[in-house]
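Only one protein chain is missing; all other protein chains are in place.
So, subunit A:
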Amino acid sequence: MIRKTVVLVGAGALLAGTLAACGQSGSGTSTTAFDPKTCQGGTLKVLNQKDITHLDPARIYTSGGGNIPSLLFRTLTTRNREAGAAGAKVVPDLATDTGTPSDNAKTWTYHLRAGVKFEDGTAITSQDVKYGIERSFSPDLPGGAAYLRDWLVGAKNYAGPYKGDAKSRDLAAIETPNTTTIVFHLNSPHGDFPYLATATQFAPVPKAKDTGVDYEKHPVSSGPYKIKSYQKNKSLVLERNTNWSRKVDPERLACPDVVDVTSGLNPDVINQRLAAGSGDDANAVTTDTDLGPAQLSQLNSNPELAKRVAKGNFPYTYYLTYDTTKAPFDKPQVREAFSYAVNRNSVINAVGGSSLAYPATTFLPAQKSMGYQAYDYFPAGKSGNPAKAKQLLAQAGYPHGLTVTLAHNNAAADPSGPEVATALQDALKKAGITVKLSTVDSNSFYDQLNNPKTQPQLAVAGWGADWPSGGPFLIPLFDGRQIIPSGGNFNTAMVNDKAVNAEIDKINGITDPAQAAKAWGALDASMGKQAWYVPLYHGKNLALFGKNVKNAWVSDWTGVYDVSQVSVK
């Protein structure tokens, strides 16, 4: 899950008028049509607020949203590099296919492509892939997703290859019968394993070059670029990896000769530079900054600027959550009343308006790969239905309304922050629900929310896709066996329904993505009737790109343009 903060900087809004003319200045847009055969050359500039959290593949969270890691690290499988829904497909990367399941999807076998090499020319072997996964279990290299720990046989207490005797250093659930074959043994069926194999933990790491925590100073590349220079929080310059070619990598185009990443920039300045596009900034993109209010306000009046906005929907749902085992939310009518009473319009306005969000009545976002099925069982319209909510509350034994406490964090313009909380408070008041607000420090907000002992009565939370499938979206929030009393619990509704758990197990065993998506969609549609959560909105992503940047399309997987596909020539 990637938590996103919609940053609307007041200064930018203040200067919107002043900046309005800026988008029209700068050098002319390149007019040559994009051709993948001749797109090589030039330097792509990446203007970012933050440096990449880690350059060690073991320490990077699921690669779904990550653009830069994919330029350095190839994994067993990867996302399909196509625009829209086709981009949510998983395709082979280092492997020859997306994996062969056996033993009811509890065993997955991969074979490596011929001719794949590290940046130093050494052949990539299945042992390198296994070692990359093993080291991600080391407590010295935290940060990756916990799926491997949960899914692989006997991995729960495995602590990586650095300490202990030879036996305890080996992760027996992964076998490498020869240098090109790797076999994974899972403790239960997981049809989504090919999606998990896109994570950077599946990138090969040569054991001889592993320097532990220092490895990220110069990780060994298996992708189209290698590191030329790296200054943390300042710059990262990537140059071509001469031991990579399109012949062994059908997915990445790798058009620019050099990728020059600058981090530590102010979001207003990034958007201003991309809009103005003067000099080298015409060849610039950003991988972490949404469109600012100054540019947002010009999209209708400045067609040139509007053409340079990549619009995407990273699968993400924001919802109101409560514990359904505790009063008053143990009564279905109360949960339904809340679903009717919310004003999704005012919530969306609180997070920046309809350009940045769209209303949610389903838990799954509107993406085909997620298995989206439209439903709206408690039609609240755009601004809520307080009359219906009052009626339901009366049926539930609260004819005079009720009082609840909504916890929010103290981060401005945050989906779980004070603006959204106030919008909800106003809407629920019309239905006779008095909402008391309680502020929690943003550093500990999720610690409190995800611990059943400290979980607030009511809160707004968000959930994003680790990969575009219904599984990682629905399982952590609805599977009763995933309730964790000691903290780290995402099933904040405390749902533990036998039928739902059984259906999840059934779908986990489906290895055909299309069939699985259909089943996830049907499960979402059936669970929606229980109002275990109140979906509020799904996020939208808008990002500017420079005037000379071509082929900047957006897929349903990442919600942003793909740096491995853009060209500046």
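Basically, contacts are C-beta pairs under 8 Å (C-beta built on N, C-alpha and C of every residue); 3 or more make two chains touch, one makes a residue touch a chain; residues count from 1.
Heads up, the rule we're going with is that contacts and distances are computed from a predicted model.
Asker: There's a gap in the complex where one chain should be. From "Peptide ABC transporter permease", "Cytochrome c oxidase subunit 3 family protein", "HEAT repeat domain-containing protein" or "Na+/H+ antiporter subunit C", what does UniProt name that chain?
Answerer: Matching "Peptide ABC transporter permease", "Cytochrome c oxidase subunit 3 family protein", "HEAT repeat domain-containing protein" or "Na+/H+ antiporter subunit C" to the record, the invisible chain is "Peptide ABC transporter permease".
Asker: Kindly state which of the options A:Lys117, A:Arg149, A:His185 or A:Lys311 is in contact with the chain not pictured.
Answerer: Of the listed residues, the one touching the omitted chain is A:Arg149.
Asker: Looking beyond the chains shown, say which of A:Val46, A:Ala276, A:Ala357 or A:Val420 touches the absent one.
Answerer: Checking the options A:Val46, A:Ala276, A:Ala357 or A:Val420, the one contacting the hidden chain is A:Ala276.
Asker: If the hidden chain were put back, which residues of subunit A would touch it?
Answerer: Touch set of subunit A with respect to the missing chain: 1-3, 11, 14-15, 18-19, 22, 25, 61, 135, 138-146, 149, 156-157, 159, 162, 210-216, 231-234, 262, 264-266, 268-269, 272-273, 276, 278-279, 281, 440-441, 443-444, 446-447, 450, 484, 486-490.
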